[in-house]
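Below, a portion of the complex is reproduced, with chain positions unchanged.
In this document, chain identifiers A and B correspond to the written order of the chains, with residue numbering beginning at 1 in each.
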Amino acid sequence: MGFSRKDYEFLSEIGLGSSNLGCFVNGSWKGSGPTISTVNPANNQKIAEVIEGSIQDYEEGMQACSEAAKIWMQVPAPKRGDIVRQIGDALRSKLLQLGRLVSLEMGKILPEGIGEVQEIIDMCDFSVGLSRQLNGSVIPSERPNHMMLEMWNPLGIVGVITAFNFPCAVLGWNACIALVCGNCVVWKGAPTTPLITIAMTKLVAGVLEKNNLPSAIFTSFCGGAEIGEAIAKDRRIHLVSFTGSSKVGLKVQQTVNERFGKCLLELSGNNAIIVMDDADIPLAVRSVLFAAVGTAGQRCTTCRRLLVHENIYQAVVDQLLDVYKQVKIGDPLEKGTLLGPLHTPTSKKNFEKGIEIIKSQGGKILTGGGIIESEGNFVQPTIVEISPNADVVKEELFAPVLYVMKFKTLKEAIEINNSVPQGLSSSIFTRKPEYIFKWIGPQGSDTGIVNVNIPTNGAEIGGAFGGEKATGGGREAGSDSWKQYMRRSTCTINYGNELPLAQGINFG
Amino acid sequence: MGFSRKDYEFLSEIGLGSSNLGCFVNGSWKGSGPTISTVNPANNQKIAEVIEGSIQDYEEGMQACSEAAKIWMQVPAPKRGDIVRQIGDALRSKLLQLGRLVSLEMGKILPEGIGEVQEIIDMCDFSVGLSRQLNGSVIPSERPNHMMLEMWNPLGIVGVITAFNFPCAVLGWNACIALVCGNCVVWKGAPTTPLITIAMTKLVAGVLEKNNLPSAIFTSFCGGAEIGEAIAKDRRIHLVSFTGSSKVGLKVQQTVNERFGKCLLELSGNNAIIVMDDADIPLAVRSVLFAAVGTAGQRCTTCRRLLVHENIYQAVVDQLLDVYKQVKIGDPLEKGTLLGPLHTPTSKKNFEKGIEIIKSQGGKILTGGGIIESEGNFVQPTIVEISPNADVVKEELFAPVLYVMKFKTLKEAIEINNSVPQGLSSSIFTRKPEYIFKWIGPQGSDTGIVNVNIPTNGAEIGGAFGGEKATGGGREAGSDSWKQYMRRSTCTINYGNELPLAQGINFG
């Protein structure tokens, strides 16, 4: 069960071996699907093997999960909160190992890997408090001796399908809330990050076991589209939370809608940063760097479009080219690296194709534009000067490619910002209150995240995370996102002996 | 312009004539589509003629509406509230005429017609207050010198497609909220209730005009599926609120989703009343009568299934048969009538077909079951004894047909209640707290409206109206329903000079 490389041995501290069963089904680890290898994107060498789930595994898991749901929804919410608190403590005790694994298997740099795990810990802490605040309402009734209540009850089972780029934080956003809300969780992680799926599941399972709760409250599968489709079609799953591309998300939504289930979608972004001529340029440049190059451009909140006021356009571009030159590319686990590899060889190919299309649509490469010859999936951080109307600008190329464009007025900048199908995040750099409040107002940015003087990425968990239009409309993490994980009933209780009717109607 | 009958002359007091243009487009009345006749369901005779809208009318209307949206969303919300207040006053001044028209054109009895208009007036009053309470949040940020805001901004344009059974109240639920939220409204009323659409629009238009606001803020069309499809496909319409069958609603949803718009669906119901053996039987029987026979069984909240505890089954059925005998059937405008006609001859035919299917699936007609020979669309109020598992019981037959069934335990009753695809309304009659709280709790009824000791219908506007599963998941009227009519942005404003990152990440 030893690992091929010494520096993978830390994986044993979080329950992983060189070969791993990929399904957590009714408290047991199983796997009757295909065996796959998970690889390090920095060198495309195998880390370990995982046996994925089959439809039989899935069905077995769902049956147990359905039974567990009946028990879990009856556990009082504050008690559920205490379980989530213990999950948070379990993660805290393995923060470094998990962060390292995220970096190793996904390819993001270590501080981002650790930050991603920290985000789940934050979510746990937040959810514990929430478990005593999943409040309904007592609403005044217009009828004497009547009482109106708005009740929030658990849905039952929440399916969570996550993507490779945040292989565990997105699970955290969903599972922490879903669990305190009284739902069981069925998780399918990304096919290319199975070790993270397994390691996370083991920590959660340990807490459930210690508390003598049915392990099937948390059920997880490593697997691909087959499992994903099963989740989308499964009437036992009341809410499907899906993170991925707009294209796949739309299909998931239609499948779920056809069975009258609920969907929570976090789909593509195409996020702009606007730099006004009164901006703090060094602050803006640092922010663009983090937003465009961070996670190798593979965040849904990555800045893909930079809109600069014509008066400072050249200054901003020059400074940006300067900092791009200093970006250290390399092993994401190495200290000082800012840009790790893309997640897969396919991503690298897509980058190359993307650059071709960009050029064919009039894009001018200001820096980068090439891949880096190596065993890993490394590409150059790239800046492109291009028209906001080019077709390619409307799409999400999941790579560190930044489109730069010029504008004259805030109104024009907002029009460009809003001109893409996606609506996740956007940001402005300015010091003028009139710009700030227009930007966040009715005729401002139409995205779900609207920032000022910070990048498009790096959201805090206290706010609601998600976007409009092709981004899918879902909201995760803070604010009242929890309402999506519960069903609402408007209850009117007549405790008198009469039958007065609303709107003063007299019947019979 | 005279009406064919003297008793239609009140229509001229609300701006209607014997021939009417059916589109309110940019402040003018138009109509270049087909001319249709609107008829009285009590005798199937023509009331008046209406010229419906064409796609050209629609396009013209939408262009004006898009322009108006830019202005309306900038009007401060409390000022928008004052406009809605004036609309309420305008309706109040024509309450009796509008109520009479609803009764005449839709076929419901006069107290229900007036009650329906009163409901819009209530919505106006409620929305005025709401116009100062469309509150976002200030959320503590984890970063120094940062501020998080959750902002709610207008969507732009809301499309409202309503059904014949509530030809104006549903518009009221949507339009009052949509307007105070800063949205323009595009309304397509039911093809068979065009006079109501026109009369309502004239009252709203009068208010807009008096306040020198663009009339296109409220744009309305009489028309059929063609206009409906245009609305569903129109990218300028950010939210489509649709009321109708689950089947059509699903199609609307898919069309709207494909263009990444938002949907608010109020679809079919299949609502049960449970009578426990400790219930106040006379209260229950009166409630069932109102819920099953009211509006001739054509409410989405009509009680279609009556679940009676075996111990009191016979007593309840006997009393019910007794009151059914006394139901006065006839002209809905006549005093004392409890059961008016179905809305159309087709409804009558569907009733006949439905009864055939019921019989073929083992249903036993306890009373009614037949149509009433007359010029109008009258049918008998019907009670059927049938198994909860019969296929026909899972469907919504839009007529005064009540299925009666027996149960032994609350658990069994809840299982039957939850066993249909629809999830709108349900009600229990009992005096035991343990039953009441189980019923509204995690393992209770799965509908959106969950009542106790009142019928399934007759909701107050202060609560959120809508249902789960095949009912579509939308919520209208009170509570936080307004959020669906706005777009949410999570805004983080950095007002300092540093760039601290969330989750303590250190980048570069």
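Going forward, a contact is a pair of C-beta atoms (placed from the backbone, for glycine too) under 8 Å apart; a residue touches a chain by one contact, two chains touch by 3 or more.
No experiment lies behind these values; they were computed from the predicted model shown.
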For this session: Given the 2 placed subunits, let me have the overall number of copies in this structure's complex.
Result: 4
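Keep this in mind: only the chains that are shown with their structure count from here on.
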Problem set entry | Whole-Å separation of chain centres (CA-atom averages), subunit A against subunit B | 36
Exercise. Which of the residues in subunit A end up touching subunit B in this complex?
Worked result: 70, 73-74, 111-112, 114-116, 118-119, 122, 137, 139-143, 146, 148-151, 153-154, 182, 246, 250, 253-254, 257-258, 260, 262, 280, 283, 286-287, 289-290, 294, 338, 421, 436, 440-454, 458-465, 468-470, 472-473, 475, 478-480, 487-495, 497, 499, 501-508
